[in-house]
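The structure under discussion appears below in the form of structure tokens.
Then we have chain A:
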Amino acid sequence: MSQGFSKSSVGRKILMALSGFFLLIFLLQHFVINMLSVISADAFNDVSFFMGTNPLIQYLMQPVLLFGVLFHFIMGITLERQNKAARPIQYAVNNPSFNSSWMSRNMAITGLTIFLFLALHFYDFWFPEIKTKFIDGDMTELNANGEFRFYEELLHKFTNPIRVGIYCLAFVFLSLHLMHGFQSAFQSVGLNHRKYTPIIKKLGTLYAVAIPAGFIFIALYHFLINAH
Partner candidate 1 sequence: MTKLDSKIPEGPLAQKWTRYKDHLKLVAPNNRPKIDVIVVGTGLAGASAAASLGEMGYNVKAFCFQDSPRRAHSIAAQGGINAAKNYQNDGDSVYRLFYDTIKGGDYRSREANVHRLAEVSGNIIDQCVAQGVPFAREYGGLLDNRSFGGTQVQRTFYAAGQTGQQLLLGAYSALSRQIGLGRVKMYNRHEMLELVKVDGKARGIIARNLVTGAIERHSAHAVVIASGGYGNVFFLSTNAMGSNVTAAWKVHKQGAYFANPCYVQIHPTCIPVHGTNQSKLTLMSESLRNSGRIWVPKKKEDAEAIRAGKLKPTQIKEEDRDYYLERRYPAFGNLVPRDVASRAAKERCDAGFGIEANDTNEGVYLDFSTEIQTKGKQTAYAKGNHNPTAEEITALGKKWLEEKYGNLFTMYQKITDENPYETPMKIYPAVHYTMGGVWVDYNLQSTIPGCFVAGEANFSDHGANRLGASALMQGLADGYFVLPYTISNYLADDIRTGKISTDSPEFAEAENKVKSAIDKFLKNNGTKSVDYFHKKLGHIMWNKVGMARKEQGLKEAIQEIAKLREEFQKDVYVPGEANELNPELEKVLRVADFMELGQLMAQDALQRKESCGGHFREEYQDAEGETLRDDTNFKFVGAWEYNGSDISTEVLHKEELVYEEIKIAARNYK
Partner candidate 2 sequence: MSTTKNINITLKIWRQKNAQSKGNLETYQLNNVSTSSSFLEMLDQLNEQLVNERKEPVAFDHDCREGICGMCSLYINGRAHGPDTGITTCQLHMRMFNDGDTIYVEPWRSTAFPVIKDLVVDRSSFDRIQQAGGFVSVNTSGRTMDANAIPVPKADADKAFEAAACIGCGACVATCKNGSAMLFVSAKVSQFALLPQGKVEATDRVLNMVRQMDEEGFGNCTNTGACEVECPKGISIENIARMNREYLSASATSDK
């Protein structure tokens, strides 16, 4: 890479897209595993055990993911600040809804909301996970009854209606973020073609609706099951 790639507007935009692609794939993977919890508790536990103990995932992919999320967030904020500086005086009257979608104009807001949710999410799942494994040194992944602890922990988190509500709302924001982000990432890396771009856009909408809706479904499913 030439010097300055990561400092240039186009370079940063490409890096945003690449980190976005990575997060899209991660999200899909996360979704599939979570979906297992609806289908089969055992399968969910098995896969969770694999993910939680496989060294490649624990020591390579987990830091990469962490980096990816932080990079995407910090770069997003940096670019947003630059963009704000590019127009210090706002228009007295502006009518942007004619030429662009709300989602495309508010990626920073939806992104920030998702990041706040991630903080909660980390507090709920990831920090306890790290604490159990690396601070308490309990690598057994078993609960007091000698069973895998994952499914049980999952259910436990979906008992509080407020938490479930926040969870669902966050996924609405995620959906809005993805509505633009999915297709935008393709455009950013230069994949725009008169034939394929319309397909990518449709695929993007499908992804942006289906995945968050799926997550919401999972949350509501467990909440309602637990409520019984």
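The criterion applied here is as follows: a residue touches a chain if its C-beta (ideal position, glycine included) is under 8 Å from a C-beta of that chain, and two chains touch if they have at least 3 such contacts; residues count from 1.
On the choice of candidates, all candidates are chains of the complex that A comes from, given by their letters.
Just so we're clear, the structure is a prediction, and the values are computed from it rather than from any experiment.
Q: Counting any copy, say which of 1 or 2 touches chain A in this complex.
A: So the chain touching chain A in this assembly is 2.
Q: Quick one: in the complex, what on chain A touches candidate 2?
A: Interface residues on chain A, with respect to candidate 2: 1-5, 7-14, 79, 82-83, 85-96, 98-101, 104-105, 107, 180, 183-184, 187-194.
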